Each structure stands twice: as C-alpha cells, then as structure tokens.
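Shown here: the complex without one of its protein chains, the others still in place.
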Amino acid sequence: MEFPMMIIVILSMAVTAMGQSPPTAAVPGWKLSIEELRKQYSHYGVGKRLRPRVWPNNSRVAVALSFDVDNATASLARGDLGSEVLSRGMYGAIDGLPRILNMLDRQSVPASFFFPAVSALLNPEMVPLILSKKRHEIGVHGWIHENPANLNDAAEESRLLKQAVDVLTKATGKRPAGYRAPSWAMSPFTMRQVQEAGFLYDSSLMASDDAYEITIDGKPSGVIELPIERILDDYPYFGAADGSLPSPNLVDQIYRAEFDVAYREGGLFVLTMHPHITGHRSRVAWLEKLIEYMKSKPGVWFATHEEAARYVKDHSGN
Amino acid sequence: MEFPMMIIVILSMAVTAMGQSPPTAAVPGWKLSIEELRKQYSHYGVGKRLRPRVWPNNSRVAVALSFDVDNATASLARGDLGSEVLSRGMYGAIDGLPRILNMLDRQSVPASFFFPAVSALLNPEMVPLILSKKRHEIGVHGWIHENPANLNDAAEESRLLKQAVDVLTKATGKRPAGYRAPSWAMSPFTMRQVQEAGFLYDSSLMASDDAYEITIDGKPSGVIELPIERILDDYPYFGAADGSLPSPNLVDQIYRAEFDVAYREGGLFVLTMHPHITGHRSRVAWLEKLIEYMKSKPGVWFATHEEAARYVKDHSGN
Amino acid sequence: MEFPMMIIVILSMAVTAMGQSPPTAAVPGWKLSIEELRKQYSHYGVGKRLRPRVWPNNSRVAVALSFDVDNATASLARGDLGSEVLSRGMYGAIDGLPRILNMLDRQSVPASFFFPAVSALLNPEMVPLILSKKRHEIGVHGWIHENPANLNDAAEESRLLKQAVDVLTKATGKRPAGYRAPSWAMSPFTMRQVQEAGFLYDSSLMASDDAYEITIDGKPSGVIELPIERILDDYPYFGAADGSLPSPNLVDQIYRAEFDVAYREGGLFVLTMHPHITGHRSRVAWLEKLIEYMKSKPGVWFATHEEAARYVKDHSGN
Partner (left out) sequence: MEFPMMIIVILSMAVTAMGQSPPTAAVPGWKLSIEELRKQYSHYGVGKRLRPRVWPNNSRVAVALSFDVDNATASLARGDLGSEVLSRGMYGAIDGLPRILNMLDRQSVPASFFFPAVSALLNPEMVPLILSKKRHEIGVHGWIHENPANLNDAAEESRLLKQAVDVLTKATGKRPAGYRAPSWAMSPFTMRQVQEAGFLYDSSLMASDDAYEITIDGKPSGVIELPIERILDDYPYFGAADGSLPSPNLVDQIYRAEFDVAYREGGLFVLTMHPHITGHRSRVAWLEKLIEYMKSKPGVWFATHEEAARYVKDHSGN
C-alpha cells in the first residue's frame, strides 16, 4: 500500500496548491479524547470580554471600518498571473482606493487600512495618499497575502511577518499597532508571533461580537481581538467575480440590519472591505449611504481599529 | 487493469475524506431490477401519517423550533482546525446561544436544542443555561457531529451513539427523547439503533410535511418522524460563510411563505437553526420578528419537538 | 507516456462517475475544420419554425405547464442512496404531487407529467391519481432518469427507452406522445430513437422560444420540438437543496417577466417543474398565484404539451 499512499500525498499537495488548506488533524475527531479535542478547540480562545459600559463622548456604538488593500497580491502569492485577476486587483490602486478616500473625506470618517507589504511596494503612491488624510490607520496584512496556515513553516512565517512590519514601518514612519491575518487564516504559530512582535491587537478571529483578550492554549496573551465576521465582509458577496453578484442594495440591507442591533445592544461594529472590490462605482455610493445612515443616529463613534482597541483596553472594568 | 482500479479506490477515498459521502450502491440504477430498486428506495419509508385533526387548545398549526448546537464540532470531526471555522463555531457558545435564549425568553416560546455531545462537553455552561429556562428540550445530535453515513461501521456508530446519550443524560438528568442525525445523514444502520436506544422520535427525514411513523424495510418501527426540510434550515442560506449570503429579510420571506401555508393547511411547522449561524445580531432580530408574526395569528401552538411528537402519537386517529 | 495516459483515462472515468458528462469531442475545436465544426454544431438542428398566427379560441399565447416526476429516480440511477436525497425525492409522491394536483384542479388548468418509468413503478398510485383528473397528459422521461449522454451505448439506451414506453403505455392505457430527455441531455443516438419510437414531439432542446421541427444532421425528422429553458425550470433555483435557495417571490418575478413578453410577442410559454421541488407548501402557493395572474389576462390558452404540439403541427402555414 506504499505506492497508493504516495498518490494520496500527491493529491493532497495538488488540492492544497489549488485552494486554501487549514491546519488539519491527522485523525478524525471521533477518534480523539475530550482532552485532545479541548486542546484543539481552544488553541486560540476567548479570555476577558472587553466591552466598555459606554463609548467615548457617551456614544452607544463604536464603528470601525477597515479596508484590506490586497489588490493583486493574493493572485501573485498563488502564482496566478491571469490578466483578469491582475488587472482587477490593479483597479484597487488605480481607481478603488482614491474613490474610497475621497468619500471618507467627504464624510469625515476615519478607517484602518491593512496592507500586504508587497501591495504597498507595487503601488508606492497608496500609503502616502492615505496618510495625507487625517486619522486613518495602516496595519499589517501579511507579506504578499500568503495564507499563514498554508506555509506550514514557523521560521518562514516569522521571516515574512518581520519583512512586512519593516516595510510598513518604513513607509509610514510608525510601527503598526494592528495585525489582520491574510485570508483570516492562522497557522498554529501565528498568534504567538503576533504577540512577540508587540502588536496591540489582532483582527482575524470570530468568537464574539465584542472585543476580547485572546488566550493561547488557555493563557492570556495580552493581545486584543477586534472580531471580524464574513457577514460584515465584502468578499462573500462580491469577491467571486464570476459567481452571482448581489446588488449593493441587498448587501446594504444586511449591513444595516447588523448595525441596527449593534446600536441597540451597544456594541462594536467592525466592517471589512477591499479597495479592489468595494472601490467600484456603485459600491462606494452604497457605502456612503450606509455611513450617512449611521451618522444620522445619535451616539455613533467612528474610530480606527487602533483607537477602538486602546479604548476597550482602558475602559473595560474588571 | 488492477493498478488503475487501485487509483480509483484511492481517488474515492480522497473525495470521501474531503466531503460527505452517502451510502452508495455498487452499480448504477438502470442495471437493477425493480425489486432491488424498491428495496433501496424504501429502506426508510413512510408508515402511518400522524396528522391530528386539531392541535392542543384548538390550535390550527404546531410550530416546533429547533437549534442544532453544532458550534465547532463538525470541523473538529473532520479534523479541520482552521482558526476561522473554530472561532466561528465558538461564537455559537459565546454570543449566539445566549442571544437566542434571551430572545426566546422575551417571546415566551419553547425550543428544542439538539447537541453533539462533544459540543456540550467543550462548553459545559450551555446545557445548564438552557435548562434554567422553562420548557426547552435537549436532544441528541451525534457524538461530535460525525456523519453516520461516512462511518460505515455499525459498531463504531453504535458506540458513539451510546456515548452521546450517556453524556447528555448525565448533563440534563433525563434521557433524551429525540434524535437528529448529524448532517441529516443516516447510515443503513442508524434508524435501527435509534429504535433500539428507545428514542420517541427522530427528526432527520423529509418525506412529508406531516409527522409519520418511520418504516424500516417496510415494517413499522414505532419511531415517530418529525420531518425537516432544507427550505426550513438556516444552513443552505447562511451556512457557506464564504458563499453568497442572503439578507435575513429574504430568508424571512421564505419562512413566512412556508408558515402561511402550514397555517392554512393546518399542519406542523419545523424550523432548524444553529446558534453559530442564526445567533448573529441581524438574524436573531429577524427570527424574533418571525416569531412575533406567528404569534399575531390566532391558533398557533408553540411546542418542543418532544411535545409535538407525544401529541401526534396520541391524537392521530386510526 | 503510456502510463500517464492511463491515469488520465481513469481520472476522466472518476469525474464522469461523479457528475454528468456530455458527448465530448476527442480534439479541441480549434483543431477542426469548419465542416467538422458545422457537423458537430448541427447534429440536432432547427428546421421549420412552427409558430401559428393565432392560438385556439383566438388566444394570444399558449401556456404549457409540465412536471417531471423524477422523485428519487435520479439518485437511484446514480446509486446515491443517502437518506436525505431518497426521502426528499419520496416527498414528491407523498405530499408534492397531491398538492399540485389539487391546485391544478382548483384552477381548472391541465398539465403534462413526464415520468421516468421507475418512478411510476415505485409509487404506482401516482399515475391513476393524475388520470382521475381531466385533460392531464403523461409523457416519457427515461427509464430511471438515466442520463442518455452518459450511457454511451445505443443498444442499452434503446432497450431502456422501449421498457419505459411499455411501462407507461400499460399504466395509462395509451402510448405516450411526448418525450423529454432525463437531465435534458441527449446522446448522439437519442433523437433517432425518439423518431423511430413514433413520438409526436420532444421537449428537451433550447434553440428557440417557438416550437420547431427538429432536424437530424440537416434532415427534417418529423419530430416537433417544444423548447424548454433553464430560466423556466425550477431546478436552477430550488434544485440544489444545500445551495442558496431563493424566495419563491423572486422566482415568480422571473417567470412573470418571461410570460409577459411571451404574451406580448404571442408565443409559446413552456414551464418545467418537479413535484419533489415545486410541490412544497410555499412553492405551490406561489405557482397558484402565477397561474391566477396568467388567467387574469385575456387570450391565454392553457394546453398540455400534446395539445400544443398537435396545434402547431396543423396550424403553422408553409
């Protein structure tokens, strides 16, 4: 049976190369003890819930908008050099980001921009353009949008993270405070490296609507999680450009419905978008209407991720 | 041709490992006799239709809400340890279930919660929280959301079912009356084991809108089926978190349209949801509106699955 | 390179076994001459367009409703014995078909029911139930919903077609006049066999909105095509039960928009549905509203496929 096993390995490699592959256990879950399962389940866990009683200026809700400036990096990372994906990615730099920045300017609303460092290097005009506006934040989104869970190599992952921090520190003149994992996917090593690199917060996990302190294997890490969700991500709706694209109005319905409850419950509202996806004409128009809707309510605090993380750190009683 | 056959086997194993694999016949259907086909078709069949002339309190329709508390178990069962799926599953315990329970409380409506036993073990606060409310029911949803049809091993399946019943009996202080197959998928052995374990009812098949007595190979089993449907499941709409997520309003339209006819025809309305899927802000808000809509009609009986099963058993004339 | 070629063959066989495989040319199209391409393109072609100047009773539009009574046969044909697909298919016989027939009765509208013969044999109560109503038609939809293009065996295909015609002739007391290919897929042999079996019409091709005489390799076949379309099929919307299911209202919008133009242009409107798909509560309710809408317009002729085929044959001038 040695030869067929080789084929399985080859097939898995092929499958891995084609898509994303999460960390995978060698045996199915029903063959493990509860202790083993608990260890797997809580490698990255939920520590202290960080929900302030009130937001700055007596606000009821905190709105943190973010844009992952991937452009073509995810394609380049995979080695996919198709003219469609590369030119669609390039749109993020050429038209998407400027249109978004103009709109945020009109609305006087800050946002956080997470960069794969290579994206900042391929279109070096982007970071200065963002920083020419006031209050925006720049965070780290990997080296080239490599999927950390696919690298399967702690040293390589660490090297790429250091490179990314260096490039973005140099480009912005400030060490980034926030990390977002490419593809929202972590290897077993990622969070320890994020902690050791001194990041204030991560924004890649989904275990709550509230900010929380991440635990690693049950121990507090000191790193704050600002949770994200696919519901509040433009990718599931618009990302598969050759799938069925919904109307921005429909997406607006969903985002408003989520916001309305965040407002009622008094929580944190984190929205993830991409310049090469949401930067299109109709979508920025819709996003502007959503922002106007949120601004029409009393007690909405618009903040960068860093501002939100610092606030919950200092104002969540014990 | 021996060697290529080996590759087919390997490929099938790979495909099976990646997804779900239903019980599969060795030859295509057009090579079988009608007798052989009839045997395949009616392994699990429809016996006596259990439709009471009227529901308790002269109600016109019975509404049975259920939540399959999978959280991260389906991922753990597959050995998929990705940070996204694990933290999204964890959300069911951290935020999803509490938000759902509070809403059900506000509306004074009971529900049935089907647990993979491992889910109850990984977050042991969930069962007591559910039981602290009145009238809710706890049922069995496998050991770790293993797909029974994939186990392909009657003894292993039986062992896992016993373990699950034991854990949930101990956690609740009462032997569960109801079973729902993980992935709504049964092996050829499942229903016999459910019968032998003394379950009052199963809720995993789809052959009618009305409750019915399940037949096994044409013989009455004594087990009541409370049928489910993908139309009335949150998974096809919201489950593929990286697919195209519809607006809760759209799903609300579909559920209401189904309810309206159940109400008009005087039937049973079974709705299946998941705390890690429907427990999100906008979705619980929408579910609450749906419940308010149903409560606005005269003659709607809200029941746990167990209550509905006992009622149809005792009130379906012969 | 002999060994790798074997693997390609094996892989293709595996892929074929998993899904549908249309007739495939050995070489890509850009290596063929225009003559060779023309031969491929027009194996089944469009002959005389059969569009009457007016429909019976001076009607403007002909509406031909059809239901393919597949139930579980497509699963049985594939050897897929999963409890979900089998019980969902069974629903077509248990609840779906009766609900549809009652509704058609209320509306006094005829329809055509295309049966895989095995479906009629597994639930023998269906054909008499349909025939107990007036004007409905029963046609042939394969032996067990085998995909003709996958059989790749003219003799086997012919044997299965004869069996199916025999079973349905015996069940109805009348030789069926109409054929619809399972999966709307034809082998290179199918149409010749349909012609030789003496069918009046086929309803499996899509080259026009109007009825037309099918040509085989450029020669008139005498068989009338009543064209179908995925737009007017319930399967793309509701068939993938674990995909994203749209609201019946949305589907209603599409069907009405198509009908409105058929009405304006004065054409033929063929709608294909399935009892195990459209037979559900909300969907029959929606279909009834669509029929009421069509009936509210003056000049709509509801006909079976056979009635429509006979009419266009006799009333399309030359």
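Per-chain numbering from 1; labels A, B and C assigned in written order.
One rule holds for everything that comes next: a contact is a pair of C-beta atoms (placed from the backbone, for glycine too) under 8 Å apart; a residue touches a chain by one contact, two chains touch by 3 or more.
Quick caveat: nothing in here was measured; it's all calculated off a predicted structure.
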| item | value |
| --- | --- |
| Omitted chain - touching chains that are shown | A, C |
| Option touching the unshown chain, where A:His136, A:Arg230 or A:His280 are the choices | A:His280 |
| Interface with the undisplayed chain - residues on subunit A | 6-7, 9-11, 13-14, 18, 72-73, 76-88, 90-91, 94-95, 118, 121-122, 143-144, 146, 151, 156, 160, 241-250, 280-282, 284-286 |
| Where the missing chain touches subunit C, by residue | 4, 7-8, 11-12, 15, 22-30, 34, 37-38, 40-41, 43-46, 149, 181, 184-186, 190, 204-210, 227, 229-231, 235-237, 239-240, 243-244, 246, 250, 253-254, 257-258, 260-262, 265, 267 |
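As a working rule, only the chains that are shown with their structure count from here on.
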| item | value |
| --- | --- |
| Innermost chain by mean C-alpha position | B |
| Same-site or different-site touching of subunit A by its copy subunit B, using the half cut | different |
| Mean-CA-position distance for subunit B and subunit A (Å) | 33 |
| Distance from the mean Cα position of subunit C to that of subunit A, given in whole angstrom | 47 |
| Where subunit B touches two or more other chains at once, by residue number | 7, 11, 243-244, 246, 250 |
